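Before I ask anything, let me first share the structure, which is written out below as structure tokens.
A protein chain is absent from this complex, but the other protein chains hold their places.
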Amino acid sequence: MEQQKPLLEVIDLSVDFRMDRRTLLHAVRHVSFHVNPGETLGIVGESGCGKSVTCMSILKLNPERRTVYPTGQILFEGRDLMRMPPKQLSAIRGNEISMVFQEPMTAMNPLFTIGDQMMEVLRIHDHRMERSKAYKMCLEAIARVKIPNPERIMKSYPFTLSGGMRQRIMIAMAMVTKPKLLICDEPTTALDVTIQAQVLDLMNELKQEAGTAIIFITHDLGVISEMADRVLIMYGGRVCEAAAVDELFTHPRHPYTMGLIDSRPSPDYQGDRLRMIPGSVPTLKDMPEGCPFNNRCQYATGACGETFPDFACASEGHTVACHHWKTTPENG
Amino acid sequence: MMQAMQNEKEFKQNHYFLEAEELTMHFPAKSDGLGRPVSWIHAADAVSFRVPKGKTLGVVGESGCGKSTVGKMLLNIYRPTSGKIYYEGTELTGLSAKERRPYAKRMQLVWQDPYSSLDPRLRAGDIIAEGIDNFHLASSAAQRRERVEQLMTMCGLFPEQAANYPHQFSGGQRQRICIARALATDPEFIVCDEAVSALDVSIQAQIINLLKDLQEELSLTYLFISHDLNIVHFISDEIIVMYLGQIVERGTMEKVYQNRAHPYTKALFSATPAFTPAEKQRKNRMILEGDVPSPVDPPQGCRFRGRCPYASKRCEEEPGWHEVESDHFVRCHLFD
Partner (left out) sequence: MRDQKKFKKMIHRSRDSLFSDVVKRYLRNPAAVIGGVILLVIVFVCIFANVLVPEELVTAYDAGAMLSPPSAEHWFGTDNLGRDLFARVIYGARITVGIGVGATLVSLVIGAAIASICALFKKADLVIMRVIDVVTCVPSILLALVLLAIMGGSVLNMMVTLTIVSVPGFVLRIRSVLLGVVDQDYIHAARVSGTRPLKLVLRHILPNAIDPIIVDATMTISSMMLSAAGLSFIGVGVAPPAPEWGAMLNYAQDYFKTAPYMALFPGAAIALTALSINLVGDGLRDALDPKTGK
């Protein structure tokens, strides 16, 4: 149905981490997805599911000496970022694709003022930019994230600001180059709920204004349902389900997605106990064969322990990777 | 003496077995050259509440609101600046360290971070047995072992894992160890300080169910501290909402949820992201301006007035308590 060309296409991406000479951990296995221009794609999963690694791979920000990319193509506007020379890639990094991280404190150097750090970002990409012009652009960027008194902020140091302020500054810094794609890795996890609401609101507004596409990584289903247009559910380094946000929350087809949604207490839920997924989240070292979810799945059969299921199309734009998706009861 | 006995009887009748009266905790923020503090962090200011026996009291609020401080004062990790704590009618705050010790056995804590709250150098079994050893609850090594095994089974761990070190467990399992450790002394009252916040979503549900199972089985009373309203709503019978060291609203969970009175409570509930489409529709979003002010020398009068959309002149005075309905109280001038 989508007529437009995707902005970013990730095709069959795998990422391995070399631990020592003998062990190779498969952090991400055969992941494919795309992001359309101006769209928000949410990636949801628990710790170790490979959601952050996937996104770090887009800009090749994984620790270089330990990372191997056995398969995969990452097409950004048709250009393959995987095989791009480092110089070209760093021109795209921070310019056309920006990132916002979870912990805004560690992403900033405590020895320099906010202004210095923001202007540096601009001047890395355009060496001839005058200081006064950079200063003006930064002021505008700070004003755009609704921080009162931008001049004062430019002169202050990161540690004098609150967590919410710092995250806004990070967003302002990421947006100052007017990127086409913004990757947000758990940007509001460290914030209080009322501050989180402010920041999410702001991001939605900026997105509408600038038409930036966003990849939003989180473990919080609530946040994703308020932010994303489409959602990718990841587990054990694999994508297990992808669908439009409302479709996913009303008609989840993968047992993991169902379990995840059920295990969050919703105010409408009447039961005395929460429905839960048994067992614990596997680490990369003890990832089961076949479908990574098979040892915690109530519908698992012999086939699940042998092969990873092919993607099936459950409905328009809704794909699921489960051997039994047709027979599992559909939530509604 | 008679008076004390009378009190105790009354408390038992009311089923409130733990009561905090005007608990206040001020930490020195800045000191002058001689080490005398010149400004104070108001972590908790005149916090009063009662915990019903066998029930769960939820405490919600954002970082810096003093919810953890309250839990730590109850367990004597912090000594309150002023205020009183009654446990079944006995005033704990007036006791000497020696007299207080038996109560340490009856009140326990489950910590937020299952990674930093277990001693990395001890085996799981020994961590759990710590309380048993300290209060001499086992008369022999065999009895001690049996008790540890029983606790581990109760918390969903395998007794064979007792010989493992904390780093060999996953986050959820570590939290189960923490719970087993808390249960080792047969407590009646447990403070759960953000007990599931650090866990993965699918594991949170397991731990919450475990806490509920244990509560039924051992008739425990919980003080459940969390910033996650959905979870507090699910687990609590009563709730207190805190903002900048003060309680702004309290009552039974359902009444507060259905009929949120304080503007801050409203904002807090509306800021909690909803994920079912039905819930999303129902919700009218209310986004607060500004940040939580610093707890160092907080504003006079109502502490929320700087961010409150309904603030007016009278909010510069300290608001009093008002009854919204039975078992539901709010501290706001809108109800004058």
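A and B label the chains in the order they appear, each numbered from 1.
Just so we're on the same page, a residue touches a chain if its C-beta (ideal position, glycine included) is under 8 Å from a C-beta of that chain, and two chains touch if they have at least 3 such contacts.
The shown structure was predicted, so the numbers you read here are calculated from the model rather than taken from an experiment.
Here is the thing to keep in mind: the chain we left out touches B in the whole complex. Summary of contacts with the chain left out: across B:22, B:119, B:216 or B:327, the touching residue is B:119. From the options B:135, B:257 or B:335, the residue with contact to the chain not on display is B:135. Residue B:109 is the one among B:23, B:47, B:92 or B:109 that touches the chain missing from this view. Screening B:185, B:215 or B:294 against the full complex identifies B:185 as the residue touching the chain left out. Although one chain is not shown, part of chain B still touches it, namely residues 35, 75, 77, 101, 104-105, 108-109, 111-113, 116-123, 125-126, 130-131, 134-135, 141, 144-145, 148-149, 159-160, 162-163, 165, 167, 178, 181, 184-185.
In the analysis below, only the chains that are shown with their structure count from here on.
Note: centroid distance chain A to chain B, computed from Cα atoms, is 33 Å. Across the complex, chain B is touched by residues 46-47, 162, 164-165, 192-198, 200-201, 219-226, 246, 249-250, 259-269, 272-278, 280-281, 283 of chain A.
Of all the residues in chain B, the ones that touch chain A in their complex are 62-63, 170-173, 200-206, 208-209, 212-213, 227, 229-231, 233-235, 257, 267-268, 270-280, 285, 287-288, 291-292.
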